[in-house]
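Would you mind keeping the following structure in view while I ask a few things?
Only one protein chain is missing; all other protein chains are in place.
All chains are identified by letter, namely A, B, C, D and E, in their written order; residue positions are counted from 1 within each chain.
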Amino acid sequence: MPVISVTLLPGYPDEAQARLVTHLSAAARSVIPASEAGTTVFIHEASAYRRDGRVHAQGASALPAASEVVRAFLDAVGRRDGDAAARWMAPDFEMVFPGGQVMRRLEELSAWAATRYCTITKTIERMDESWQGDATLVFCSGTLAGRWLDGTAFEGVRFMDRFELQAGLIRRQAVWNDLGEARPRA
Amino acid sequence: MPVISVTLLPGYPDEAQARLVTHLSAAARSVIPASEAGTTVFIHEASAYRRDGRVHAQGASALPAASEVVRAFLDAVGRRDGDAAARWMAPDFEMVFPGGQVMRRLEELSAWAATRYCTITKTIERMDESWQGDATLVFCSGTLAGRWLDGTAFEGVRFMDRFELQAGLIRRQAVWNDLGEARPRA
Amino acid sequence: MPVISVTLLPGYPDEAQARLVTHLSAAARSVIPASEAGTTVFIHEASAYRRDGRVHAQGASALPAASEVVRAFLDAVGRRDGDAAARWMAPDFEMVFPGGQVMRRLEELSAWAATRYCTITKTIERMDESWQGDATLVFCSGTLAGRWLDGTAFEGVRFMDRFELQAGLIRRQAVWNDLGEARPRA
Amino acid sequence: MPVISVTLLPGYPDEAQARLVTHLSAAARSVIPASEAGTTVFIHEASAYRRDGRVHAQGASALPAASEVVRAFLDAVGRRDGDAAARWMAPDFEMVFPGGQVMRRLEELSAWAATRYCTITKTIERMDESWQGDATLVFCSGTLAGRWLDGTAFEGVRFMDRFELQAGLIRRQAVWNDLGEARPRA
Amino acid sequence: MPVISVTLLPGYPDEAQARLVTHLSAAARSVIPASEAGTTVFIHEASAYRRDGRVHAQGASALPAASEVVRAFLDAVGRRDGDAAARWMAPDFEMVFPGGQVMRRLEELSAWAATRYCTITKTIERMDESWQGDATLVFCSGTLAGRWLDGTAFEGVRFMDRFELQAGLIRRQAVWNDLGEARPRA
Partner (left out) sequence: MPVISVTLLPGYPDEAQARLVTHLSAAARSVIPASEAGTTVFIHEASAYRRDGRVHAQGASALPAASEVVRAFLDAVGRRDGDAAARWMAPDFEMVFPGGQVMRRLEELSAWAATRYCTITKTIERMDESWQGDATLVFCSGTLAGRWLDGTAFEGVRFMDRFELQAGLIRRQAVWNDLGEARPRA
């Protein structure tokens, strides 16, 4: 039943406007138990806009879609393209891995991983975004497959990664998975 | 810079209206890089409303805050109050635990846990909501403390729980944690 | 797809507000081929309103529903209650009957009818309103039954009455029917 | 006093937008006794629009003006251009004439008319639209002139046609007139 | 032609709302050459409002009408009621009189005036407000009458006072008048 009208400065691309109305529809329905059919969101572009003593005529750039940023980052990491991955990492980027390992560079991650398994690949099952205003979180879950250090294979090992993005860059990745459950015990 | 106007039927409680404008502000800022100060959301209550051939005069009940539902559920589970916990469980409730254990009843969980540790307590560090329209996810993370079956203590073990809620009830809980990393090896 | 927002002064009764959103929905759909489900209309009551140099705080009375006025008038005429009928007649009320008969008073009508049939009753099948801004027309159609002057019965004779209302009163009634087709020829 | 704001997808032609604001103004004034000067209607084109889970960027085609459709149909019938007339007839087109004659094809009409008069022409005095959401009715009234089968002339014979349109096509024409009153009796 | 919609938190008194729509109408017409009849302003009270990270439910107090403040101040000064006048004076109140005399207290003014005339009264012809956002100016003009120090009378001497108000208090009064033209020369 909610009707949501957004007034924006002109200039945001169609993709961002479509994303905006979709996010707002989802956010409204997290509080109001309205059906999709009963939830209307639209954008009006203002012809002139004044706030805080200034008149604006053009919108800023939209933020990139957080899930897309994470996907691009994971792709780059998966193909060991550190330069590509670095484009999505904030200056204070930090990773936390199972057992509480904290690392800041992808090289550290490679060294640490080499003590645990030979190869690993991620199959992403879902990406869920949590919109928090100043930051957006992306929760990425699915399964891991690969080979242990002794050469035996594993697959279907559950994982959950949480990414914290600010201004379109990843500041923090936290990882949980079942490798500790699955790994062969000495 | 976005100004968001919501038209609602009258009758939603103040708490739900405050939650709604807060969710919408966060959702808008996931796309438009506007500051808090530059993001305005307000609600107008309609005096009469017609859609789909019907005239409405009163809003439905608001959904409960998903994080609050999860907190109440976890409290009940923590104090082993199955009846209280059940009030928040959907008929098709399902839990998935590390290693891929699937359970549907809290008694199953107790039996399974008894094979892994004597006692356990959760310290919640954060709750993050993902609004998805038909469903809301709550990602609850923090640390576990307790005693292993051999009586030795553990603490600071990272966990991440994902809850899927629909219509205010929990349909699915998925759990990841570092207990597999932390637990003493035979 | 149209979303229609109406700003009104407060004070219009619920019935009038429901009628207003229903009329506006129908009017919009006469131009935009939107479904009922895709047509949203709501009313906001203004807290203060200024136009033409005056600040208003309270709405005027709503107009009565034109079809209801016509129904009440026809009921009164049907039971020959001239006083009740007169309450719905504008000072310049006029009737035009088949053959172009123009009359202004119900007594004239009775006298004229007496030259054509003994008794007559109307079965209303539908009432259709035409909203014209300054005036509203009501088109009332159905069938006539009764007895001719020679006592033979008739029924199922089609009729169509057009009523022109202004400010809630009937200014003009124009009548078409098939009595000329049906009536026994000498 | 009503101020009516319509949000539409972009792309509707100026003529349709002008028709829409005119219909809405008339519809509002059928309930609220506001003057023309006090009735304001405007259209905002949305930059993006989401309902029922879809984001739209372009409006549909507008419906044709119902009175124009009827006028074009009557013109075609008047000049016995069956092909032109057929363009405005819905597949389930049906006509009902005085006495309750039901016909579905213009050829049937011609044959029936040939038993009643030699020639006939319509002078339209007014067209009134009734907007009903799914359908629009057009009430067309005026006078008939022509020659009876015996060659004598008639003129000024009142008629009323009701047309029911859906999706811009005429589904049903119902005719009332005073020919039964006027026609020479054997 | 402008239609101006204001969204306010609830709680502002009717007088302030009427003043607000009147000021907005005047401000709009300082740019858009619309007639009074073509200028519409209304207020919607929001049911909930969020900006800058806070949800508000109640409006602040309105500012007093600046002209009324000036009138009350001048009345108090005219009847030499210093306490009443002081209620409208900001802590940094300052007066500037013809010749550039700067004074801060009414007693100084009395002393200075005593060197120029015996008695004086103001007849206010008009009050004009200049709305500047942080401040409101009131321009008060009319004529002065009284007696010179030599006892001869004067009247019809033009004056213009400019008052600067902030937060409802007068911070500065600047005075111009024709007393220098009118006063008898030695």
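As a convention for this text, contacts are C-beta pairs under 8 Å (C-beta built on N, C-alpha and C of every residue); 3 or more make two chains touch, one makes a residue touch a chain.
Computed from a predicted model, the values in this text were never measured in an experiment.
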item: Neighbouring shown chains of the undisplayed chain, as defined at the top; value: A, B, D, E
item: Residue among E:L63, E:M103 or E:A145 touching the omitted chain; value: E:L63
item: Touch criterion as defined above, residue of E:A48, E:V70, E:L106 or E:L179 at the omitted chain; value: E:L179
item: Residues of chain E in contact with the chain not shown; value: 1-9, 12, 16, 19-20, 23-34, 36-38, 49, 51-52, 56, 59-63, 66, 96, 98-100, 128-134, 136-137, 139, 141, 156, 158-160, 162, 167, 174, 176-183, 185-186
item: Chain B residues touching the omitted chain (full complex); value: 3, 37, 40, 42
item: Hidden partner interface residues of chain A, rising order; value: 7, 44, 46-53, 55, 57
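Here is the rule we go by: only the chains that are shown with their structure count from here on.
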item: Common touching chains of chain D and chain C; value: A, E
item: Contact distance in steps, from chain A to chain E; value: 2
item: Distance-maximising chain from chain E - centres being C-alpha averages; value: D
item: From the options A-B, B-E or C-E, the pair that copies C-D, where over half of the contact pairs coincide; value: A-B
item: Gap in Å, rounded to a whole number, between the CA centres of chain D and chain B; value: 56
item: Interface hub residues of chain D, defined as touching at least two other chains; value: 3, 7, 37, 49, 51-53, 133
item: Interchain contacts (touch definition) - all pairs; value: A-B, A-C, A-D, B-C, B-E, C-D, C-E, D-E
